[in-house]
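With one protein chain withheld, the remaining protein chains of the complex are depicted in position.
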Amino acid sequence: METVAAVTPSQSVATAAMQNDELLKQSTWQGVSVMETQWRVERLLSRYAACIDDDALEQWPAFFASDACRYEIITRENVERGMPLALMFCTSQGMLFDRIVSLRKANIYPQRWYRHVISNVLIQSVDEESLAVQSSYVVFQTRRNGQTDIFSAGKYLDRIVMRDGELKFAEKRVIADTHRVDTLLVAPI
Amino acid sequence: METVAAVTPSQSVATAAMQNDELLKQSTWQGVSVMETQWRVERLLSRYAACIDDDALEQWPAFFASDACRYEIITRENVERGMPLALMFCTSQGMLFDRIVSLRKANIYPQRWYRHVISNVLIQSVDEESLAVQSSYVVFQTRRNGQTDIFSAGKYLDRIVMRDGELKFAEKRVIADTHRVDTLLVAPI
Partner (left out) sequence: METVAAVTPSQSVATAAMQNDELLKQSTWQGVSVMETQWRVERLLSRYAACIDDDALEQWPAFFASDACRYEIITRENVERGMPLALMFCTSQGMLFDRIVSLRKANIYPQRWYRHVISNVLIQSVDEESLAVQSSYVVFQTRRNGQTDIFSAGKYLDRIVMRDGELKFAEKRVIADTHRVDTLLVAPI
């Protein structure tokens, strides 16, 4: 990122052509229109956020597919340096359950509340099995003193599948711009 | 929240079953598809936010139903302690008008601007008369010195009805994570 080649308008015309929104040519996914699929994806993300913010963490693992599940928090710094070292890494629903049990048992942290803002939800691509979805998140935290500040900002890279008529995360990668390791250990993002 | 029972995977399977998205089985509300209803609810919230952020407060009461209106700001701390003591509580459109008049007359506060971010808009349930809708909000404020900070974060619990073809709030409960009482008295959230 320190050394970047200059760009000329002619180069960029090619880029612009590549930038057309290919998804708009897709009409359906699993028998549902792409627009309705967008609505369902946004519902999934809203319910996911409400689950964490309402401190109903016991329900959090159920947002993931039971047969194929991967949850990862990694800093953007590590991603850009090519160091795939995750702050959290779970590869089964059972590991997600364990994590919540640990959180509840070991909760020596002062009480705080989280508030997720998830925006710019973008279905990037679609195949027969799954959706690749990117979104921006900012999580705010409010401490006992009543002050609210920024806990973590970044993006979600999700792979979403259909199971028994419900959308579930087969993979959720949290790429955190913010890298304060202490806070990242408290709750799922 | 200090003492929480551990959760086992078997318990959580039951939870997961309860967690299915029942709304998706509902196809219409008041003759309109649920997906279009979602769009209309989001328009209502966006127009509500723009009204406050553009300082058009005189129009703010018109977002509420004239025949059944309840507006309340309460801290999450009070909700969780079972103390239903509201920071603001209005039970008629007239009270909302009065509040704006007071604000305009008594405005001894330095000028500041608000910016609402409303996200994760979730229709929770639907009956013949009304929609129950939850959303996350974060309000930012910019002071005269040009600096922007967080004014209030929390959630809206809204009951929305249809009046003359327009959606209106029959009830709007603002559950504020942030509890700085001084700022809460300045403007509607």
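First chain written, first letter: the chains are A and B, and each begins at residue 1.
Keep in mind that, in the parts below, contacts are C-beta pairs under 8 Å (C-beta built on N, C-alpha and C of every residue); 3 or more make two chains touch, one makes a residue touch a chain.
All of these numbers come straight from a predicted model, not from anything done at the bench.
Touch with the chain that is not drawn comes from one residue among B:D55, B:E80 or B:E129, which is B:D55.
Panel shows chain B; residues 35-36, 39-40, 43, 45-47, 49-50, 53, 55, 58-59, 61-62, 93-94, 97, 100-101, 104-105, 107, 111, 113, 115-119, 138, 140, 142, 146-150, 165-166 of it touch the chain omitted from the view. Remark: the residues of chain A touching the chain excluded from display are 1-2, 4-9, 11-12, 15-16, 19-21, 23-24, 35, 38, 75-77, 117, 119-122, 134, 136, 138, 150, 152-155, 177-180.
As a working rule, only the chains that are shown with their structure count from here on.
Look at where the CA atoms of chain A average out and do the same for chain B: the two points lie 24 Å apart.
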